[in-house]
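== chain A ==
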Amino acid sequence: QDYTPDPDAQQGGAITITYKDDVATLDPAIGYDWQNWSMIKSIFDGLMDYVPGTTELRPGLAESYEISEDGLTYTFKLRDGVTFHNGRAMTAEDVKYSLDRVTAPETQSPGAGFFGAIEGYDAAASGEAEELSGVKVIDDRTVEITLTRPDATFLHVMALNFASVVPQEAVEAAGGDFGKEPVGTGAFKLGEWTIGQRLVFEKFEDHWREGVPYLDQITFEVGQEPIVALLRLQNGEVDVPGDGIPPAKFVEVMNDPAQAERVVEGGQLHTGYITLNTQIPPFDDVKVRQAVNMAINKDRIIQIINGRAVPANQPLPPTMPGYTEGPDGYAYDIEAARALLAEAGHEDGFETELYVMNTDPNPRIAQAIQQDLSQIGIDASIQSLAQANVIAAGGEADQAPMIWSGGMAWIADFPDPSNFYGPILGCAGAVPGGWNWSWYCNEELDAMAAEADAMADPAQAEARLGKWSDVYMKVMEDAPWVPVFNEQRYTMKSERMGGDDALYVDPVSIPVNYDYVYVTEQ
Partner candidate 1 sequence: MNAAVTKLSGAEKAPETAPPVLSVEGLEISVRTGEGPRVLVRDLSFDLARGETLAIAGESGSGKSLTSLAIMGLLPPPAVHVSGGTIRLGKTDLLGLPERWMRGLRGARIAMIFQEPMTSLNPVLTIGRQLIEAIEAHEDLSRRDARDRAVEALRAVRMSQPEARLKQYPHELSGGMRQRVMIAMAIALRPDVLIADEPTTALDVTVQREVLELLRDLQRDLGTAVILITHDMGVVAEMADRVVVMQSGRMVEQGPVREIFAAPREPYTRALLAAVPRMGRGEGAAASGIAETVARVEELRVRFDIRGGLLNRPTHAVHAVAGVSFEIRAGETFSLVGESGCGKSTIAKALTGLVPFEGLLEVAGRRLESGQRPDTAFRRGVQMIFQDPMASLDPRMRVGDLVAEPLVIHDIGTPSERRAQAEALFERVGLERDQLDRYPHEFSGGQRQRICIARALALRPRLIIADESVSALDVSVQARVLDLLKALKTEFGIAYLFISHDMAVVENVSDRVAVMRLGQIVEMGTRAQLFGDPRHPYTRQLIAAVPVPDPTRVPPPFTRPQGDVPSPVKRRGMEPRIEALTDVGEGHMVAGSG
Partner candidate 2 sequence: MSDTTGTLPPGAPPPVARRAPRGALARLMRRKLALFGLVLILLTVAGALLAPWLTPYDSNDQMFDGLTITGAPLPPNAEFWLGTDLLGRDLLTRILYGARTSLIIGVVANGIALVIGTVIGVSAGYFRGVFGAVLMRFTDLMMAFPALLLAICLAAIFQPSLWIVAMVIAIVNWVQTARVLYTETTSLAEREFIAAEKTLGAGHARILLRHILPHLVPTIIVWGTLGISTTVLLEATLSFLGIGVQPPTPSWGNIIFENQTYFQAAPWLVFFPGAAILILALSFNLLGDALRDVLDPTQRGRD
């Protein structure tokens, strides 16, 4: 099931990639942004990894792993001959150190919560314990991790950036600035970093995976407006615009065959949805929520974003395992919606607010939603705010009746259906400051979700996905969300870029899998 290397691949060469926003940090315990996610993936490795361009797991720094009968103990056998960029060989101690570090409160890692299943997590996260009691170094090459509950997603967690292995001495030497002086085991090492201008990644010659990477050097130029990045791409100065094709240029690019040819399209583990706050009347009435679901003209919204998405009818995107084929969800039907609303006692409609993040195209989508709602008498005023303010409003029980998730939308951390549930639909997220902006809490579903995640045995994988499918279908009955669309990623590459298209729309190594792309001419 492993990856077959591209036979045409060539070694060497340097490429240039642009991003609008600056790279905040390259510390794997902290980085959680669009642009640094894939960079960190190239500098660091975790025990687990994915087959390039797919959502399939494969062993990373771990050569192999064993799961105990009860699904509570994972024993990872580490690869031999893995060295850090500083030349030191990686050992099991490093793995333990890295996991201790990411869960320690001083690190303030936004990913710490992913490790909640590991034994001793609570003590470590609250600062009571120095280390995770569940992570044990058996010998130089072996690590044993004990969980408090079976967790089917645990291997995915170990493939997250947050689980990357870092050398203790380098972290300590950097004194808090590890994010600016990263040292890992990855295919690239950081060469030069001029803040606000560029980062240069250089090929790590001693990388443990033979023949990878292909490129000698990658230059990331930051602070580049996407439109300008595209101009530079057209001018041959840039190889990949990291932020993709700007909406303003999309039609132009697609209408030009020469350029359209170089456009890469791919699915994403993404769903754009509207949250309906189940604590705020009248959205506490399921009929109202269903009516709203029926009132949204998803095709029109997709037209507005130039057709760069497919309509959604459930929380999971189609490319996600566990996606339920078949049901159409709530069809667009204004009459039915009106009727339902009348049934709920709102024949004259009502007034409410729709929160949205203020970057294009989100306010536009919100306006389309607003118009759709007005068709059934709902008068939604738009609150177009900075991301931080929308998030803050969503985290209060009584603040935001409706939020359009775009711009902050759920792009899965890992390709598993559970990732769309916990914090955003489960009871755990329906707390002040939480991310369950619908404030939807269904104990029964929570129990079902827990059950599904406990089915860690690979043999039960099918059954587990079925269970998840049921969970999401049940969620849709309660309609705390209006799933609107699943975005397709469109990006471009320069003529000389080689490698499978999937590498440019990698579902995990978003947006580009740097390790496996190459240039055809230099």
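Just so it is clear, a residue touches a chain if its C-beta (ideal position, glycine included) is under 8 Å from a C-beta of that chain, and two chains touch if they have at least 3 such contacts; residues count from 1.
Selection criteria: all candidates are chains of the complex that A comes from, given by their letters.
Predicted model, so just to flag it, every value in this text is computed and none were measured.
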item: Touching candidate - 1 or 2 - for chain A as found in this complex; value: 2
item: Touching residues on chain A, where the partner in the complex is candidate 2; value: 227, 246-249, 251-252, 254, 300, 303-307, 357-358, 360-361, 363-364, 366-368, 370-371, 381-386, 389
